[in-house]
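Got a structure for you, written out below as structure tokens; questions coming shortly.
With one protein chain removed, the remaining protein chains of the complex are shown where they sit.
Think of it as A and B in the order they're written, each chain with its own count starting at 1.
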Amino acid sequence: MAGIVGYGAYIPRNRIKTEDIARQWGKDPKTIEKGLLLKEKSVPGLDEDTITISVAAGRAALDRAGIDPARVGAVYVGSESHPYAVKPSGTIVSEVLGIAPDVHVADFEFACKAGTEAMFVALGLVESGRVEYALAIGADTSQGAPNDALEFSASAGGAAFLFGKDDLLVDVLETYSYTSDTPDFWRREGEFYPRHGGRFTGEPAYFKHVLAASREILRKTGLKASDFRFAVFHMPNGKFPLAAGKELGFTRAQLEVGWVVPTMGNTYSGSSPTGLAAILDVAEPDDLILITSFGSGAGSDSFVLKATELLPNRRDLAPTVHEIMDRPKRYLTYGQYAKYREKIILNT
Amino acid sequence: MPSPRYWREVPNRYRLEAGRCAACGKVTFPARRVCPECRGTETEPMALSRTAKVVTSTVIRVPPDDFLMEAPYAMAVVETPEGARLMTQVVDCDPEAVLPGMNVALEFRLIRKEGHGGIRCYGHKAVPAG
Partner (left out) sequence: MREVAVVGAGMTRFGELWQSSLRDLFVEAALEALTSAGADHVDDIYVGNMSGGQFVGQEHLGPLFADHLGMAGVPVTRVESACASGGVALRAGFMAVASGMSDLVLAAGVEKMTDGADVTNVLATAADQETEAYHGITFPGLYAMIARAYLDTHAATEEDLAWVAVKNHRHGALNPKAQFQREVTLEQVMTSTMVADPLRLLHCSPVSDGAAAVLLCPLDQAKQYTDRPVKILGSGLASAPMALAAREDPAFLDAVAKSADRAYRMAGVKADDIRVAEVHDCFSIAEICCIEAIGVACRGEGAQAARVGLTALGGRIPVNTSGGLKSKGHPVGATGIAQAIEIYEQLRGEAGERQVEGARLGLTQNMGGSGASSVVHIFQGV
């Protein structure tokens, strides 16, 4: 029996408003905001990337767990914006956190579900007894192409979960993954921006996998939507997770806490993981939580979790998602945003 | 940045590893073989706290090439509770707001990279505390 013994999140302090991106491209701000249910998104500084975000989230997870970092036996970082094409993010994260050198490191990739993917593997490794603790991180600083729908939502952030066998803050009751080959969204080697299939990313991609994974895990566990206190789904925009939740029978109240996307944007591999972190910030002992991610290509990882007695005691040992989101923010103009996201062609 | 030169500095840049002189207690960052205070050669390793106070500062408006896109940025000499001083950028705030006496926290950030093909170099920067 293994579960989460520590968790943490990090979101950069810079923001850009949906309306400013809309105006840049001559679109009506109100229409975009209503259509996507987005207000603003986070923007990484020029000095932030998946690695720095992973370190911040990882530090918080270790602080909450209160264990010596040297006891962590595996570090897995899932992202679709690893800073190097070849050279792992996890080695740097392991060195900074004081986990190296006695550690297994691997970087994960599966569009937006690389974070939950890392969580699935970390869990299994601890359950098997091969390592005592395993750290799984989902973090991204993904790019949205200029004047493309995804530019409104592609943001930066991440969450980390430390898995162990003792002193659990959260029990993992069940897992289920649903995968198929679906070319809804991809990026070829060497390309700067990803591409996607427009409306094809909806029903045959996002909804098919999120609903299938969620339905199957409910069937496996014999649970109903009403048994849960919280549910969080991958959030590519504000609308999709609410629609998926509704389809599965969840109320708005069950979805509200994890629904962090309207002011954070889609942190890709950090999306449902940061939503989960926000839930853990307030969950009470014995609360049941459903998390289902989605990664284009395509697949969904689903987990049924249960908060334990220990959770309320440990969560104040690191900043909550809301504390991080409520820090002084810096709002950028589109020009500053383009500079930070390196969308401007320089003379180098 | 040649790899070996970068890699050698990882312990102090990634983990803020400093040295405390066994003879006189002076903390130097990065750690040194010879204590600048008493010339002692026995040091105990220690890690700095990730909080500090600004001692003096400026705003760089004419940057070196590698930092072109980040200018203007604040830089400061900051002092940790252990009495170690280090030079860092101060980010995530208006550069002009960085003044002596300001409380900061040290966060892990990307410091520089060599164009599109060179290695990425990390370290700590200061951000406003609280």
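We take it that a contact is a pair of C-beta atoms (placed from the backbone, for glycine too) under 8 Å apart; a residue touches a chain by one contact, two chains touch by 3 or more.
Computed from a prediction, not measured in an experiment: that's the story for all the values here.
The hidden chain, counted over the whole complex, makes contact with B.
Of the candidate positions B:77, B:105 or B:119, contact with the unshown chain belongs to B:77. Considering B:25, B:63 or B:81, the position touching the chain not shown turns out to be B:63 (whole complex). Touching the chain that is not shown, out of B:55, B:105 or B:119: B:55 (per the contact rule at the top).
Although one chain is not displayed, its contacts with chain B can still be listed: residues 9, 28, 30, 36, 55-67, 70, 73, 75-77, 85-89, 95-96, 100, 111-112, 121, 123, 125.
One rule holds in what follows: only the chains that are shown with their structure count from here on.
Chain A and chain B have Cα centroids separated by 30 Å. Residue ranges on chain B touching chain A, taken from their complex, read 10, 14-15, 69-70, 89, 91-93, 107-111, 115-116, 120, 122, 125, 127-128. Across the interface of their complex, chain B is touched by residues 13-14, 45-49, 51-52, 55-56, 83-84, 92, 95-96, 98, 328, 330, 339, 346, 348 of chain A.
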